[in-house]
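Every protein chain but one is kept in place in this view of the complex.
Up next, chain A:
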Amino acid sequence: MLHFSDLQGSLPGLWEGMKVTLQMLIMAVLGGMILGTLLALARLSHNKVLAALGGAYVTYFRSIPLLMVISWFYFAVPLIIGWVTGTNRPIGAFTSCLVAFTMFEAAYYAEIVRAGIQAISRGQMNAAYALGMTYGQTMRLVVLPQAFRKMTPLLLQQSIILFQDTSLVYAVGVLDFFNVAYSKGNITGELQQYILLAGAVYFVISFSASRLVKHLQKRMTV
């Protein structure tokens, strides 16, 4: 049953797909963490409007399905960018998906970072303030470095989930690893084999990464 007529010939295509997946993942993780950190700071702000806006964003994106965000952004992002820049240039499914992942994941990263910041004692902030640091310096130099150290395992775990979720770009036709595997299977009439193969690859990568995080967690708590 697990017979591939021309696996060798499919490998370059699959590798191209994996590169798209990884590119999407890395960019979305970086963008999501930056936006997530800003959202966390907004939620913890003394400014009530800023805190409410941050809270609304996080609650909203955590309450809707990712697939919906991806499809919606596929139509909305080109319109919005066109409207803002005044041009009518097509931006492509990859970019719209990247924006969707970044904004969606930011809501989850924000909650992790918020918990991380809250785990740093008030005394650390007071010590930084007492030395004459501004709010920005206190966060950047004292609180966030400690918070990220504490939160690294959780942030990585969330990124592993994102790695699996990138396969949803299939819905808008981005040729990521899963979509390439699916197409190869369709063309050769070996759909089951290719889907099983793709599943095995996702499993091996996610499982190894997960073990690595566990190992890291143990080393960091000691």
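Everything below uses one rule, namely that a contact is a pair of C-beta atoms (placed from the backbone, for glycine too) under 8 Å apart; a residue touches a chain by one contact, two chains touch by 3 or more; residues count from 1.
Throughout what follows, contacts and distances are computed from a predicted model.
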item: Chain excluded from display, named as in UniProt, from "Glutamate/aspartate transport system ATP-binding protein", "Citrate lyase acyl carrier protein", "Peptidase M1 membrane alanine aminopeptidase domain-containing protein" or "Hydrogenase nickel incorporation protein HypB"; value: "Glutamate/aspartate transport system ATP-binding protein"
item: Residue touching the undisplayed chain, where the options are A:V142, A:L162, A:V180 or A:V213; value: A:V142
item: Residue in contact with the excluded chain [from A:P12, A:G86 or A:G123]; value: A:G123
item: From A:P12, A:G132 or A:G189, residue that would touch the chain that is not displayed; value: A:G132
item: Absent-chain interface as seen on chain A, which is shown; value: 121, 123-124, 126-134, 137, 141-142, 145-146, 149
